[in-house]
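Excluded from the complex is one protein chain; the other protein chains are retained at their positions.
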Amino acid sequence: MQRIGVFVCHCGTNIAGTVDVKAVAEALQYEPGVVISKEYQYMCSQAGQDLIKEAIKENNLTGIVVCSCSPRMHEATFRKTAAAAGLNPYMVEIANIREQCSWVHKDIPTGTEKAIILGKAAVAKVNLNAPLTPGESPVTKRALVIGGGIAGIQTALDIADAGFPVDIVETKPTIGGKMAQLDKTFPTLDCAACILTPKMVDVAQNDKVRIFSYSEVTDVSGFVGNFEVTIKRRARYVKEDICTGCGLCTEKCPQKKVPNEFNLGMDNRRAIYIPFAQAVPKVATIDPDYCTMLKSGKCGVCSKVCTVGAIDYQAKDEYLTEKYGAIVVATGFNPISMEKFDEFAYSQSKDVITSLELERLMNAAGPTGGTLLRPSDGEHPHTIVFVQCVGSRCASCAEKGKEYCSKICCMYTAKHAMLIRDKYPDTDVYVFYIDVRTPGKNFDEFYRRAVEEYGVHYIKGMVGKVSPEGNKLKVRASDLIDGKQLHIDADLVVLAAAIEPDKSARPLATMLTASMDTNDFFTEAHPKLRPVESPTAGVFLSGACQGPKDIPETVSQAGAAASKVIGLLCKDKLTGNPCVAHSDEWMCNGCSTCEKVCPYGAITYQDKEFRMPDRTVKVRRVASVNEAVCQGCGACTVACMSGAMNLKGFTNQQIMAEVDAICK
Amino acid sequence: MQVTEYKPLIVAFCCNWCSYAGADLAGNNRLAYPADVKIIRVPCSCRVNPTFILRAFQRGADGVIICGCHPGDCHYTSGNYYTRRRMALLFSMLDYLGIERERTRVEWVSAAEGAKFAATMNDFVSTVAALGENKRLEDLRCKK
Amino acid sequence: MQEITRNALVEKASALLADGTVGRVLAWKRGEFDYDVTPAVFQTAEELARDLVWNDFCGANFSKYLIKETEKSDEKVLVFLKPCDTYSFNQLLTEHRFNREKVYVIGVPCAGMLDVEKVKKSAEGIASITEDSDKIVIETLFDGALTLDRASLLAERCINCKSKKHTAYDELLGEDGEVLDSARFDEVAAIEAMTPDERFAFWQNELSRCIRCNACRNVCPACTCEKCVFDNPASGLENKAASDSFEEKMFHIIRAFHVVGRCTDCGECSRVCPQQIPLHLLNRKFIKDIDNFYGEYQAGAEVGSRAPIVDYTTEDLEPNEAVERGDDNA
Partner (left out) sequence: MENKNERRKEQILRMSGVNPKKCMRCGKCSGTCPSYDEMEYHPHQFVSMVESGDLEPLMSSPSIYKCLSCFACVDRCPRNVEPAKLIEALRLTVIREKGANHLLADQIPALLDEEMPQQAIVSAMRKYSK
């Protein structure tokens, strides 16, 4: 039996004005377990707290009920008070007789009656309270960043700057991501390489940062502060620590017909290659799908020309396992496939390209050396049509494209149009738009400049069809403002393809037990207040894996994610919330139902040996809750049929006791 | 308005993060609602087991209302979505058994919606009061 | 008349026992009367030859027995499953309740089972019952032989059979059937169409007969908890006998709620109820609602499926709309 103390607060006249506090204290005195019941002017004051402390000590109280303001106000205060008197802080219950009683009810009899009932419910609950101790777990002071684009690079740099080691895992042979492929950046038009490559060098030279390029995460276990991650380092057949990146092999390799993915297949590279001149790490990689030596054992040219002996045809995939305290997901995006939008003739004509392809065509390091030429015949295009929202803002029932706005297209199209008009004033540029969306600092000004200073034709309407005819592209479109149907003979059509999360995100989310939305973007812990955290503790989100983002936004989110990681890694130990779910293993069926509703992936199943009453040993599958991960929502407790799953601090029995006390 | 002596007993389960805070806000703004409403704090609306609801009715409650964060705003991301499915099925079953559907309700009340909380409770209390005492679901043995 | 003969089952089981594939056989055993068939474990060919029956009274669903039987030894257990039984079998596998490797399933086609109550009502002093294609011949002590239409004696769940297709088996005797379009929700819809007062009266009439024997729970293949809430004093639901009108309802509501999304609608609860309470109408209401609200879902159609009650979409309907939706359906 508990020994319970009840403390009724007057809160000046805030409570005492509509509740007869003396009557409340008196009435609660006779409740089961109550040994002392007092009232006082201000319980939260020093004197009030001292009164509670003394009462706890004098009466050997095992639990207390404070009838006062909302627990959201002073629960923490009274828990500290209890702890100071040697009582477990979770043996405190608050009856909210101010916000939910005295302030909303007018006359004293009604207020008093309700306050007594609320007090009784709290007493009934505290009778079933058990001392709770928050679990503690150590923190591995190392972070993992998955994805080496601008988001991952910035996050890694910021974490390293705070003094914590960081590893970047990147699937491509080099870090840099999509930004490395871009030509200029809006709205300032500085060149992407000029601002990105110094950061790539910083990362490479930072002794806190390790880069695992050409690698992927294959397994994640553990939980916040204690992740264990398996990283697969794919064989690149070149010894990374020996290769100097001189590039001789990439010039001598006889296999010249490999589509160059960095230029989106618009030109070719060799079977041994360095994606681009500023690649980090700047080492060569052999493409096993094209290398004749690896496929048929005949060639070996690269090995012969390599002056340092870095080529290793025998290399195998390697797996390494590392421990991390925090994981940042920065897996980025890709343009969607254009196959469901063939009215734009993407598959029929080389001169219908996506905007990312245009970036490469305009980039000085691209396939045309920065001169804008048509991919089909290398001619200079004179009429260029841009089509906006290709695959963005589609209704889900249309079963093609994405429902969301891809966010970045309006701005990069304005940039493309402006750059083209600037460099080739003899070119006519048409942009067909549904809306021009330019929220962002200096963004609308930028777009207006494209229209007003550069004479780009912005037409409100949509292209309905593109048909290749001869060396022209017949574009049929509507002009909704003028109420005309336009027929334009274009030389080049550029499609603003919607962007979607990288394909690697979905399996990664499963490994991390991080939740995703229907579009495969990672879900935030809270859409407004915790935008860079995943609901899964210790997993953070950076960049376009969380939703479409431009570079400034990505960088600021990357910094925010880093600061959250730093905040976590600064701690030596993590103290959990003790009000977590707990499974009674003897009652657990091992049915996996609770696991399905847990938003945090806190529940796992294990086969455990049990000594049965008949002295046999039986292996049973039972649920176990990782207390460091569980946040205590209680979804599992209702999903559990047998009642094996219960929530500490809000047990089935406690809540039913409250129900009973109220309904008595 | 029908004036009646009869005072219904209402049990309100409120999630800690939104609706309980909404109830506190109603208090801060002195927005009155009948004292017949007694609030039980739960971490999330998804903590409410159908057993609790039936238990309340068994012990003499006349109405039970569950309040949680608006869909999409759950502190635990998905808790109220589970609540929504569970209660949709449970309420439909109670209706199927011939129990007055007005006695059970789910409302989404955010921490900023003190006025909505008070209005909801006023409406719920008068609806349940109009139905009268809960005879169909109450346990005669436990009622004093 | 059942397509497969009893002898085929005996032969198959004996052969599998003989070659060591299985160590035990779960099958139907002859009882005192022809209509009273019980589930049993057979360990020898002699037992099988003597006692195994396969006739129109083999309603029992063995899926649940596998939990205990597979634990008893390292040998495999042979089980005969009718199409509807295989749904329960899959559902239990979804819930990891036994090891699939330890079971050898033989699918048996089913032509529907008879309702023992209907048979008893149609004849007094039953001495024996034999099948003759679509007729049932009942030999009685007082009135001689009665010949009845088989269809008129079918159990409700078999009249509204949802599937003749086995969703799991290692070996199939005879031909597999198809998933059927059944009218199983018509009765639920009829109750939905009543006024609330009529519904209340209907259920009060049905549920007040409940004697809390727990047969419905004990037979239910979804009710496999290590410790049932109704036996657990800490659950707040434990009660040995209904002492008032509410407890019967509470028991049945909670019982039905605990199997939401897990109930395969096998109908065992109604079959075993000694008071003939149509318990399947509670389960079917949930199934009908799930189909209406969240899209069609058949528990046990495949292993590992996620039940709608532990799933959600952001666009789900509101609980108060759910009740109104019930009106439209009526």
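Every chain is named by a letter (A, B and C) in the order it is written, and numbering of its residues begins at 1.
Definition applied: contacts are C-beta pairs under 8 Å (C-beta built on N, C-alpha and C of every residue); 3 or more make two chains touch, one makes a residue touch a chain.
Computed from a predicted model, the values in this text were never measured in an experiment.
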Which displayed chains the hidden chain touches across the whole complex: A
Option from A:G17, A:G440, A:G464 or A:P578 whose C-beta touches the chain left out: A:G464
Omitted-chain contact residue, chosen from A:M1, A:C397 or A:V617: A:C397
Listed residues A:Q485, A:S556, A:T575 or A:Q606, member touching the removed chain: A:Q485
Touching residues (missing chain, whole complex) on chain A: 343, 389, 391, 393-395, 397-401, 432, 434, 460-465, 476-480, 483, 485-486
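Quick note on the criterion: only the chains that are shown with their structure count from here on.
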Topology of the chain contact graph, where touching chains are joined (line, ring, star, complete, other): complete
Chain A-chain C separation of Cα centroids, rounded to whole Å: 46
Whole-Å gap between the CA centroids of chain B and chain C: 36
Chain B residues counted as touching two or more neighbouring chains: 50-51, 55, 72, 78, 82, 86
Of all residues in chain A, the ones touching two or more other chains: 597, 639, 652, 656
Residue ranges of chain C touching chain A (in the complex, touch as defined): 71, 94-97, 224-229, 232, 234-236, 258-259, 306-307, 309-311
Complex contact set, residues of chain C against chain B: 188, 191-192, 196-204, 229, 235-237, 243-247, 249-250, 253-254, 256-257, 260, 282, 285-286, 289-290, 293-294, 308-314, 316-323, 325-326
Partner chain C, residues of chain B touching it in the complex: 50-51, 54-55, 57-58, 71-72, 78, 81-82, 84-101, 104-106, 136-141
